[in-house]
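Provided herewith is a single structure, encoded as C-alpha cells, for subsequent inquiry.
A protein chain is absent from this complex, but the other protein chains hold their places.
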Amino acid sequence: MSDDRIAEFTAFRQRMNERILAQDNQVVRRFFALDTQTYKAGALDVKTKEMLGLVASLVLRCDDCISYHVAQCAQAGVSEDEFFEVFSVGLVVGGSIVIPHLRRAVDFLDQTLATPDGGEEPAAG
Amino acid sequence: MSDDRIAEFTAFRQRMNERILAQDNQVVRRFFALDTQTYKAGALDVKTKEMLGLVASLVLRCDDCISYHVAQCAQAGVSEDEFFEVFSVGLVVGGSIVIPHLRRAVDFLDQTLATPDGGEEPAAG
Amino acid sequence: MSDDRIAEFTAFRQRMNERILAQDNQVVRRFFALDTQTYKAGALDVKTKEMLGLVASLVLRCDDCISYHVAQCAQAGVSEDEFFEVFSVGLVVGGSIVIPHLRRAVDFLDQTLATPDGGEEPAAG
Amino acid sequence: MSDDRIAEFTAFRQRMNERILAQDNQVVRRFFALDTQTYKAGALDVKTKEMLGLVASLVLRCDDCISYHVAQCAQAGVSEDEFFEVFSVGLVVGGSIVIPHLRRAVDFLDQTLATPDGGEEPAAG
Amino acid sequence: MSDDRIAEFTAFRQRMNERILAQDNQVVRRFFALDTQTYKAGALDVKTKEMLGLVASLVLRCDDCISYHVAQCAQAGVSEDEFFEVFSVGLVVGGSIVIPHLRRAVDFLDQTLATPDGGEEPAAG
Partner (left out) sequence: MSDDRIAEFTAFRQRMNERILAQDNQVVRRFFALDTQTYKAGALDVKTKEMLGLVASLVLRCDDCISYHVAQCAQAGVSEDEFFEVFSVGLVVGGSIVIPHLRRAVDFLDQTLATPDGGEEPAAG
C-alpha cells in the first residue's frame, strides 16, 4: 500500500468505528469494548498478545486485521526477526493460501518500520 | 464505496453473470438458478430469507455477498435497527475477524438507505 | 445421535461452561454473557435471531452450535418446513461441504421434534 | 475407523439422505441432484473430477466428504502414489491444520484399498 | 482486472517474493520451495496438479491464488470447457459464497486466453 492508501484506510476505519458505536446496539458496542480489552496486559504482556492477534488474523486471512496487528506489534517492540517467526507459524499452520496475505503483511511491515513513529493509535479491529 | 465504485461493481457483476451463464456448463447454470430460487418466499418470507443470507455472508466474510444481501434486505423492508441486530449475530458468532467487513457493510448500508429507491434489481450472488 | 449421547453432550456442555466461567478471566466471561445477550428479543424476535444463529452455525460447519440452535429454534416455534428453508439457505451459501452437517442437523431435529418438551434450557454456545 | 464404524457411517448417510430427500423442499433436493451431476464425466473424466472433489474436501477439512471422495477415487482407479500427490497439494495449500484430516484420510484409504471391491456406491456428499 | 492492474499485481508479487526470500528465515524459505515443488510432474501430470491447486484456491476463496493457478492451468493446456468443470466442482463444494470469486476468475481467464502467450512464468503462490 502507498502512504496515501494507508492514510485513507485509517481514516475510513476511524470514521466507521465512530459511526458503528454511535448506533444504539448494545451487543455491537460491548463487542468492540471487549475486543479492546482482550489485548491489555495481564498474565501475558501486550507484545505477546498482539503477536497472538497477528497470527490468528494471518491464518484467518483478514488483511485489515493483519495490518492492524502488525502496527500494534511494531509499537510493542516486535523485531523484524520475531515478525518473520510469527509469519512462519501462520504460513505453516495456514498453508500456501496465506502467501498473498503474507506479501501484503511484509509490505505493510516494511512501511511501518520505515516510519519514525511506527504508526499511531489505531482504532479497534 | 463511492457511488462510482458501486456502479462499477454492479456493472461488472451483471456483465460477468451474463458471460458465465452464456457458457455451456449445465452445473454452473443450474447452481445460479438454484441460488435465485433459494430466496423466494416460502414457509419463510423474503425478508427473513434475505436476513439469513446476510448473516451467512457476514460470518463467511464475503464483501460482495454482504453488499448484495444488504441491498436485498433494504428492499424487503429491513429497518436500521434490524440490520444492526443481524450484524450483532454475525459479529458474535464470527468474531472480531468480521469487524472490517462490518465497517464496509455499514458504509454500504448508509449509502443504500440514502438512495431513494434503495438499489435496483441486482443479479445473483 | 442416540438419546444417551445427547444427554452426555448436554451434561458435558453444562459442566464445562461452569468450569470456564469459574475461571478468573473477565474477557472470556464477558464473551459468554454477550453470547447470551445476542439472542434476546429486540428489533427482531427470538425466533428470527435463533434462525440467524442456526444458519451462521451451518455455514461455519459447527455441529455443536447447530444442535444448540436447532433446539432453541424448536423452542421458539420454528416449524419443520421453516427449518428446511433455513437449511436450504445454509446449503446453497455454504455448498456441499455442509451436507454431512445437514444430515446430523436433521437427525437431531427429528429427535428434538419427537420429544414432548423439545429440549430444555441449554447453556451458551 | 474400524469396519464397524465405516458400516455404521454408511448406513447413517444413506438413511439421512433418504429422509432429507423425502422432505418437500425443492431447493435442498435440487442441490443434492446437482451435487451428483457435478462428478459425471464431461470435458474432464470421472477420475479427475473425483480428485478435484477430494482436494477441495481436504482443504475445507470435512472428514465425511474426504472419506466419500477417497472411496470414489479408488473406484475410479486413482493409485496410491496419485492419492498422496492429491494429499500433498491439499497439505501445502491448506497447511498443517490439514494434518489430522490427512491421518484419517490415509487410514480410510488403507482400509479401502484392502477391501476387494474398494467400497460400494456411496450416496451424495 | 485491466491489463495495467494485472501487470501491477505481477510486479508486486515478484518484488515481495524476492523481499521475503531475502529474509533470513529458513522456515518461510523452505515453505516457498516446497510450494513450487508441489506442482512438479510426478504420478500426476502438471495439468492435473494445477487444476487441483485451482479448485483448492477456489473453495478457500483466495483471488490471488485463483489468478495464479488459472494462468498456470492455461499454460498447461486446460481448455475453456475444462476450466468451467473445475469451476463447477468449486462452486458446488464451496457454495454461492464462491460466486464473486468465480466472476473474477472467469474475467481473468478471458484475459489470459485472449493474450497470445497465456501469461508468463509467475512466481510462487
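Residue numbering begins at 1 within each chain, and the chains themselves are lettered A, B, C, D and E in the order written.
Heads up, the rule we're going with is that contacts are C-beta pairs under 8 Å (C-beta built on N, C-alpha and C of every residue); 3 or more make two chains touch, one makes a residue touch a chain.
Note that the coordinates shown come from a computational prediction; the quantities given were computed from them, not determined experimentally.
**Q** Given that one chain is not shown, what are the shown chains it touches?
**A** Missing chain, whole complex, touching shown chains: A, B, C, D, E.
**Q** For the full complex, which residue in A:Asn17, A:Ser57 or A:Gln75 touches the chain that was left out?
**A** Checking each option in A:Asn17, A:Ser57 or A:Gln75, the one touching the absent chain turns out to be A:Ser57.
**Q** Among C:Cys65, C:Val89 or C:Leu102, which residue is in contact with the omitted chain in the full complex?
**A** The one listed residue touching the chain not shown is C:Cys65.
**Q** Of B:Cys62, B:Val92 or B:Leu109, which residue touches the hidden chain?
**A** The single option touching the absent chain is B:Val92.
**Q** Go through subunit A and note every residue touching the omitted chain.
**A** These residues touch the chain not displayed: 34-35, 38-39, 42-44, 48-49, 51-53, 55-60, 65, 79, 81-82, 84-86, 88-90, 92-94.
**Q** For the chain that got dropped from the picture, name the residues of subunit B it touches.
**A** 59, 91-98
**Q** Touching the missing chain, which residues of subunit C?
**A** 12-13, 16-17, 19-20, 23-25, 27-28, 31-32, 35, 38, 56-57, 60, 62-65, 124-125
By our rule, only the chains that are shown with their structure count from here on.
**Q** Is the contact between subunit D and subunit E built from the same residue numbers on each copy (over half shared) or from different ones (under half shared)?
**A** Copies use mostly the same positions to touch.
**Q** Can you work out the rotation angle that lays subunit A over subunit B using Cα coordinates, in steps of 5 degrees?
**A** Rounded to 5 degrees, the superposing rotation is 120 degrees.
**Q** State the pair with the higher C-beta contact count; candidates are A-E and B-C.
**A** B-C
**Q** How big is the gap, in whole Å, between where the Cα atoms of subunit B centre and where those of subunit E centre?
**A** 27
**Q** Where the centres are mean C-alpha positions, what is the separation of subunit B from subunit D, in Å?
**A** 31
**Q** When you check subunit B against every other chain, which residues touch at least two of them?
**A** Touching at least two other chains: 27, 31, 34-35, 38, 56-57, 60, 65, 81, 84-85, 88, 92.
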